[in-house]
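One protein chain is absent from this view; the other protein chains keep their places.
Naming follows writing order (A and B), and every chain is counted from residue 1.
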Amino acid sequence: MFKIALRNILRNKRRTALTGLSIAAAVMIAVYIWSFISGVMDNMFDNSIRLTSGHVRILNSDYVKREKMLPLEANIQNFEAVENIAKANPNVTFTVGRIKFGVLLDYKDNNKPVLGTGIVPESESRISHLDQKMVKGRMIRSGQEEMNIGVNLARDLGLKLGDTLTVVTQTAYGSITAMNLKIAGMFSFGVPSIDKTTFYIPLDKAQELLDLEGAVTEIFILVKDMNKAPEVSREIGASLDKLYGGEYTTRSWQDQGILFIYMNLAKRVYGGIYFLILFLASFTILNTMFMSVLERTKEIGTMKSLGMKNRQVMGIILLEALLIGIIASFVGATWGAGIAYYLATEGLDFSAIFDAMKGTINLPISYVYRALFSWGIIFFGFCMGIFFSVLAAIPPALRAAQMEPTEALREI
Amino acid sequence: MKFRLLLLVIICCAVAGIAPAVQMSGEDIIRKVDSNLTFDSAQFEAKMLIYVGDEVREKRMISYAEGADKSFSEFTYPARDKGVKYLKLGDQMWMYLPSVEKSIKIAGHMLRQSMMGSDYSYEDALESRKLLDKYSISLAGEKEGNYVLDLTAKVKDVTYYKRKVWVDKTTFIPMRGELYAKSGKLLKVSTTEKVEEFGGRFYPTKSVLRNLLRKNSRTEFIITSAKFNVPIPSGTFTERNLTR
Partner (left out) sequence: MLIKLAFRNIFRHFTRTFLTFLAIALGLALLIIMDSMLTGIDQESFDKIINYETGHIKIFDRGYREDEENLPLDRSIEKPGSIIKELQKDQNVAGVTARINFRIMLSDGVDQFPAVGIAIDPKDDQTVFLMKQSIDKGAFFDGDEEAMLLGEGLAEDFGVDVGDYLTILTRTKYDTYQALDLRIKGILRTEDPKIDWSAAVIPLGLGQESLDMGTGVTEIDIKLKDPAKTKEFRDTLAKEITGVEVATWKDLAEDVIAIAQAKRGGSAFLLFSVFLIALIGISNTILLAAFERVREIGMMAAMGMRRRQIIRLFVFEGAMIGMMGSIAGCLLGILINIPFVKYGLNWGFMMRDVGDFGYRITGASRGVWNPTMIIVAFVFGIVISALTSIYPARVASRMEPTEALRKT
């Protein structure tokens, strides 16, 4: 039977080719579109996660509710010990401590509220990729009294690279404190609200400035699978409770505020869009297959008049569909993979759009969309192609197989 | 008839004039308070106890003052705050921070900040001596040996729209002050808990300020030693002295 199916396929090359092409194209598009959407989605979340909440955060329980006020006295003491508890969890890939503090900077005759963050410069590249966002100068170094400042903020304050800014604020215990910080570099994340209101200093200097020796305001954690963050958050929370009672709390990125709700919303919307595309793609396969089998009614009639039984005829047709489906899906999946790979590495560069808008918005970085390269996605596309090819072949195959040979022969 | 009335008035005035408690106007009382609290020169050692919940933070300072308009303070304790200096000249204030070797003028929104984490804001420190200019003062009555004064803002730019001051009738020291928001909500209460005599004059040596909006917080200001009318080196009340 296999041989007959194969011969049939090869007999009418054009038809086979067209059918195959159609299937391959549909699979290809299904693969790279989902790669693209996933990539863009992940990117969107990722950015925000890296800049603010991490996958999981450990905070002082008193800090949680009053976070907007950045209460320094609700801190994590001996933070390295606490950090180690998080590190012990097998799902955790990275941890680092941070201090966030509010400052009033002198600006014209008024004061500008600004956010300062004490970071470990060497680790920061793994989190926010700050090192890649530097527009001028270089990243700060531990132990140095220097800062990295957002470009817009520097501009508003009239500061240049190398200038010294005196930051005055209150320590965790109510004393006035200040530090002269040299601007070692300026950064831009491309998000105006961040570039206008934040600066970074080394963690050890923040601890010194704010009387927080050995302490931090939050421990920032990245995990292997960000979708499992709530679980990991609970696990770490339980370990912390054993040692510290309820003093420290964990939070996963999913419950970090309204922003994430909206992002989840976006994910669903794009999921819906993908579903529609998938629908169209599968319909194309169905359509093509259907028509393909339909066209062969005469052939089928011939086979039947040669004495083949209904079941056999159907079997052959389905086998043909399977063969074409497998090959075409394979080809399509490969093409799709190729495009996905290109999109994942090079990405789609839309910075031209921003150049056009440069007048109004200062975005010195390029806006590149990257896809997610995933074997899972590719395999799914492959299977989908085969599935629909065979599925589509069934109804016409059934119909044709049951026709009287003479009827079949009569159709043109 | 009229003559009898007039005579009555004159007699009353005479009697009033003889009576030891002179019938003063609100403004007179405040003037007297002001002059009481003002010395040609003064030198204090003081400490501030800041209570936040269960914690107490103690800060110590040395202060110099000349008249009502000039004062200079330097913090001596704890180590964290040692060397922080404040200079007040009229209604302007500067702060010097040793850690950055810089003096900063306290202006704009910074005025609203609390001093050293206490319940006093910089604004409070600057405004307390301008009562006569900014408020219309009336005597509301007397209570437990104190004059009770109602102060209502007569200009727009005041921090507290309404104040109430209890002034001791004998010492003319303000014993209690209440600070109100424009809506009439009570925001802060200051009480004088200890008054000492210094060579015939009285001076409050322990004041407690409560910020009613922050639960369980109060600041105590205690003068541990005071010398009045002693010579103060010239150049003390200058910006240069901050950086010295």
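As a working rule, a contact is a pair of C-beta atoms (placed from the backbone, for glycine too) under 8 Å apart; a residue touches a chain by one contact, two chains touch by 3 or more.
All values derive from a computational prediction rather than experimental measurement.
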item: Shown chains touched by the chain that is not drawn here; value: A, B
item: Residue among A:112, A:129, A:182 or A:228 touching the omitted chain; value: A:112
item: Those residues of subunit A which, in the complete complex, touch the missing chain; value: 14-15, 18-19, 21-22, 25-26, 29, 32-33, 36-37, 40, 65-66, 68-69, 110, 112-113, 191-193, 230, 252, 254-255, 258-259, 261-262, 264-266, 268-269, 272-273, 276-277, 279-281, 283-284, 287-288, 290-292, 294-295, 298-299, 348, 350, 353-354, 357, 360-361, 363, 367, 369, 412
item: Touch residues of subunit B, complete complex, unshown partner; value: 109, 153, 156-161, 179, 181-183, 185, 187, 213-215
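We take it that only the chains that are shown with their structure count from here on.
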item: For the subunit A and subunit B complex, residues of the former touching the latter; value: 104, 106, 109-111, 166, 168, 170-171, 173-180, 211
item: Subunit A-facing residues of subunit B, complex; value: 50, 52, 57, 78, 80-81, 84, 95, 97, 99-100, 102, 104, 107-110, 113-114, 116-118
